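Just one protein chain is left out here, and the rest sit where they should.
Moving on to subunit A:
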Amino acid sequence: MRSSDQNEGKLWKNFREGNDRAFFDLYDQYVDVLFSFGIQFCTDKEIVKDCIQDLFIDLYRYRKSLSDTDSIKFYLFRSLRRKLHKEISKNQFVSLDEEVEVRLDLQVSDSEKKIIGYESEKENLHILEQALKQLTKQQQRALAMKFEQNLSYSEIASLLNISVESARTNIYRALKSLRKKMSKKNMATTALLIVYYKSMSFGNSILI
């Protein structure tokens, strides 16, 4: 953690001193996380892409006057949030709270692809996906910021314009409702598994 902070600081410093390579390294390093952050606020992918592009062009243009920053990531998120807000209020076709179309292309690692494991993994994803959709927009954003973008509670609070306390509450409640949905399902699976193991114990005749 420490050394990555130092690297980050160095990258930022090189970039501010006019090193183009450092600038594009910044881009490579942050474009994914900026996108996954931005899409939480605006469901139009193209607008998020445009804003990210603008953000980096501005960053480059004003690099000489940028200050030393503790967290590049937070600085970038804040700027992107501002740009998106401006863009969305300009565009009548996009509303902030439009239903997000959740499409998951999560990958299951090979070691976890055991016969039963894989099926239940897919099922778990489905349950979590549904459960996530039922959370409030605010809760979804807070979760993404904490777990995808790895931001701290105080950063989340600041980006969402809420108190640190309500950032905590939002995340706590969201986690709790995800956990409840999973526990419910888990009980059902356990029952199924017992039946499955029982039939296995009948011997070879059952395995084809």
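Just so we're on the same page, a residue touches a chain if its C-beta (ideal position, glycine included) is under 8 Å from a C-beta of that chain, and two chains touch if they have at least 3 such contacts; residues count from 1.
In this section, contacts and distances are computed from a predicted model.
Set against the options "ABC transporter permease", "FecR family protein", "Na+/H+ antiporter subunit C" or "Hydrogenase small subunit", the UniProt name belonging to the omitted chain is "FecR family protein". Here one chain is not drawn; of A:14, A:79, A:124 or A:138, the residue touching it is A:124. In the complete complex, the hidden chain is touched by one of A:138, A:152 or A:166, namely A:152.
From the options A:6, A:67, A:161 or A:183, the residue with contact to the unseen chain in the full assembly is A:183.
In the full complex, subunit A contacts the hidden chain through residues 24, 27-28, 31-33, 35-36, 39, 43-45, 49, 52-53, 56-57, 60-61, 92-95, 98, 101-106, 124-125, 128, 143-144, 146-148, 150, 152-153, 168, 171-172, 175-176, 178-179, 182-183, 186.
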